[in-house]
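Please find one structure pasted underneath; my questions will follow.
With one protein chain removed, the remaining protein chains of the complex are shown where they sit.
Chain nomenclature is as follows: A and B, assigned in order of appearance, with residue numbering initiated at 1 for each chain independently.
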Amino acid sequence: MYLAELLAGGLAIGCVYSLVALGFAMIMRATSIIHFAQGELLMLGSMSGLSTLWLLPKLPAVAVLICGMVASGILAVAMEFLVYRPLRLRRVALMNVITATVGMSILCINAARLLWGSEPLRYPELFSTSAYRIAGVPVSPQLVWIMAFGVVLMGLLQLFLKRTRTGLVMQAVAQDAEVAQLMGANLTRMMLYTFAIAGMMAGAAGVMFGSLFFSFFEMGFLLGIKGFVAATLGGLGSLAGAMLGGILFGLIETFSAVYVSSAYKDAIGMVLLIAILLFLPSGLVGLWKARG
Amino acid sequence: MPEALLEAAGLSRRFGGLAAVDAVDLRVERGAIHGLIGPNGAGKTTLLNLIAGALAVTRGTVSFRGADITRWDAARRAQAGIRRTFQNLKLFAEMSALENASIGLHAGTHAGIFAALARTPAQRAEEERIFARARRALEFVGLGGDAGVAAGKLPYGHRRLLEIARAFVAEPALILLDEPAAGLNQTEAANLSRLIGRIRDAGCTVVLVEHHMDVVMSVCDQVTVLNYGRKLAEGRPAEIQRDAQVIEAYLGRGDAPPSKHALA
Partner (left out) sequence: MESARLKRSLTGIVLLALAALPLFEPHQFVLHMLSLVAISATAALGLQLLLGFSGQLSIGQAAFYGIGAYASGLLSAKLGMPFIVAFFAAGVIAAVVSLVMVPITRLTGAALAVATLGFSILVYLVLKNEEWLTGGSFGLMGIPRASLFGYVLAKPTYAYLLCVAVAAGVYLSLLRLQRSRFGRAINAIRQNEDAARACGVKVTLLKSQCFVIAAFVAGLAGSLYAHQVRYLAPTDFTFWKSVEILIMVVIGGMGSLFGAVLGAAVVVLVPEVLREVGDYRMLIFGAILMVVMLFGEGGIAGFLEQCLRPFSKPRA
């Protein structure tokens, strides 16, 4: 059934958006900056996964995912260590930090163009081509695997944050850095972890998206913005909001593209973004909290 | 009873479950210097912010010159004649002291974009008037020599004076001073007391939030004491110093009560 395929598509892309949104949310909570280069972390993960596949064509999907995640994680840590941290230490104004992240974004995109060229690149088949049957309905295995990966990753993240010591310290730092530091948290290290995780989430999203569609040097731009729309929809700074916002936005976008207009598919996200910023700045989570 | 310049009735401000200001009534008479004191966390600055329009009220009303200004925003109140200084100094650091003061005159002046582009004689005359008044305000607080210095480069005491100059330059009907003596030494505090007196003599009514008891006791006509967001006592400085509840409030918090400070 067509509807089921649409639903699966929406959920799958929603998982991609959720992962990017999570990165935005984590970095926002820890540093109050909107990380413009988040999309580029996705792109690098996607490209790295692809390059790994070129080198080792028989590699299973999970391994490709991990390679992409590792590459993005490393890049994210490099960004924080080489650029963002010095900016913070110099107490540079927020506007300038944001401008610097824009610069980082431009740098990454153009470096990628030089390294991988400007043509879109296809991922080789990672999953079987015959459709799975779920409840009697044929669904592309691609979509199923992406949803599975997405859910597992998000679940692992929640476990990490709530059950491990490092995760709890990270949460403490996000809530109140000064107090956390007084209690012995190593801020520098926690920041690096935050960026590493945000990077890995984005990298995973990149591999997932690449395997579903294709990879190219500018892919991070629009996907990054959409991830931001998702994060804002859910409620900037809220992790639960980021996950919810991602899934929701994925569904909205997929269904609108079919029933409203496909040429303006990207416009849906932009209009939604502006509308949220203007009328519901604290997102759905904010709405929920206001009721309670 | 003659109409007070400023009246707050049942003013409350809640943050979630916490009442920072709880059903406070305040009456500030024209030409008075009205002090607002209380232990740390009593809600003094919050109350000031409610009066200035920097914070929205949860409950209650504020009236100024008989008009209900509860829904007015900060800029509108400033235009109507309520000016303020900030506890933690909000100067325009990159601008000179003179320019800082001139911003205080923005509300009463009119030259807009087109007048600025055309440089009409009226616009040029207005600019001269603005800077003349700004210079006078600086001299009034004692910063005449610092006119060209960037605000961020001024010593601390001068920066506090500049905030006051910026608030005073428009000769507002009501001026709200938020801990103007914070960090000042004895001499500077005494100068400040005299300055506040001169501000009142110039025709402004003053509401003063302050911890520095020498200043409060020496200049204020009326003092309102807050504790835990509620009005604890009100009266003349001498009465307040002797009020048992007030002493209790300060002692219970570990702060020195007002009577420990000499009457100037």
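Just so it is clear, a contact is a pair of C-beta atoms (placed from the backbone, for glycine too) under 8 Å apart; a residue touches a chain by one contact, two chains touch by 3 or more.
Just so it is clear, the structure is predicted and the values come from calculations on it, not from any experiment.
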Residue touching the undisplayed chain, where the options are A:Ala111, A:Met183 or A:Leu287: A:Ala111
Residue of A:Leu56, A:Leu94 or A:Leu156 touching the missing chain in the full complex: A:Leu94
Identified contact with the non-displayed chain, of A:Met183, A:Val260 or A:Ile274: A:Ile274
Positions on chain A contacted by the hidden chain, ascending: 33-34, 83, 86-87, 90, 92-100, 102-111, 114, 221-222, 225, 228-229, 263-264, 266-267, 269-271, 273-274, 277-278, 281
Where the missing chain touches chain B, by residue: 52, 54, 73-75, 78-79, 83-84, 86, 90-95, 99, 102-104, 106-109, 111-113, 115-117, 119, 123, 126-127, 130, 147-148, 166-167, 170
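Criterion: only the chains that are shown with their structure count from here on.
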Between chain A and chain B, centroid-to-centroid distance (C-alpha), Å: 48
